[in-house]
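In this view, the complex is presented without one of its protein chains, the others remaining in place.
Coming up: subunit A.
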Amino acid sequence: MTDMAVKREPAAAPVEPPPPRRRRKRSAWSAAGSAARVTATMAILFFVLFPIVWMALTAFKPARDAFSTALVFTPSLENFSAVLGGQSDLTGALLNSVLIGAATTVIAVPLALLAAYAFSRYRFPGHRSMLLAIVATQFIPGVAIALPFLTLFRSLGLIDTHLALVIVNLSIVVPYITWLLKGFVDSLPVEIEEAARIDGCGQVSLLWRVITPLAAPGIFVSAVFSFLLAWNEFLFPTFLSRSDATTLPVALMTLVLPEGVAWGQMAAAGLLVMAPMLVMAFLVRKHFTEGMTMGAVK
């Protein structure tokens, strides 16, 4: 993002002011143009934000008003008390989501950092093909992973355990953040490592005392992505959990009752699913495009 701005700067200078006769015509155009642009931008903001705002509003409406489209109402915490310990308690699922997300992150980040360091600092036989294989794993359909684990975990008695979901989450999280962290390690100057090595720093303490602190921003970003990917995952817990280890997105299904969906509670639970991820995504927003396109867009 920063080098983009740098490239733009010098271009502004050589543009000569247009001759005065054309100017009036252009400013009329640009006034109309910028009004259109502002309107279009407002439409974009509406498209992007409205579903989020609407869910937040519905969550705070008294339960009987879930269907009202009124914008002014007396806020109530009814829906939240229903899903947090009340009639349709989702506290267990919320804790499962936190636990599974945290465990996935704690396991995935060190593994990925080591691998990212190897890809970044060494050239070795198989470098390119292994990197390509890591990218390719992102294209494996979830069912092809979940089905064999369903039968394996059944025979091991691991169905509906946190461990099962953490293991399966690694299949998407480790490759993704390995790629992300490789970008961060690439950008660290090699000189510091060489200096540390000359001072007699061994490989383990180099990784722990030099690389880890330097890559701290990257580690933070990849920890956020690990947690986010594990938190939003739906297919794996659908296959591999029943009730004890169910995560929050899957537990939303319990609000679909025979007499219809409990929309007020759904909105409150939805806000619990959504709000932490919105904050996290906002914090690492610059890195979404890099991760998704494996660096094709910078």
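Quick note on the criterion: a contact is a pair of C-beta atoms (placed from the backbone, for glycine too) under 8 Å apart; a residue touches a chain by one contact, two chains touch by 3 or more; residues count from 1.
Going forward, contacts and distances are computed from a predicted model.
**Student:** Looking at what's absent rather than what's present, what does UniProt name the missing chain, "Sugar ABC transporter permease", "Xanthine dehydrogenase molybdopterin binding subunit", "Alginate export domain-containing protein" or "NADH-quinone oxidoreductase subunit"?
**Tutor:** So the chain that does not appear here would be "Sugar ABC transporter permease", according to UniProt.
**Student:** In the complete assembly, which of A:Ala63, A:Leu84, A:Leu188 or A:Met280 touches the absent chain?
**Tutor:** A:Met280
**Student:** Could you tell which one of A:Ile140, A:Leu156, A:Ala216 or A:Leu257 touches the chain left off the display?
**Tutor:** Selected residue, touching the omitted chain: A:Ile140.
**Student:** Among the options A:Leu84, A:Val98, A:Leu111 or A:Leu188, which residue touches the chain absent from this view?
**Tutor:** A:Leu111
**Student:** Just checking the interface: what residues of subunit A touch the absent partner chain?
**Tutor:** For subunit A, the residues touching the absent chain are 1, 4, 7-8, 11-12, 14-15, 37-38, 40-41, 44-45, 47-49, 51-52, 54-55, 58, 67, 69, 107-108, 110-112, 114-115, 117-119, 122, 124, 127, 130, 132, 134-137, 139-152, 154-155, 167-168, 170-171, 174-175, 178, 197-198, 200, 203, 228, 231-232, 234-235, 238-239, 249-250, 252-253, 261, 263, 266-267, 270, 273-274, 277-278, 280-282, 285, 288-289, 292-298.
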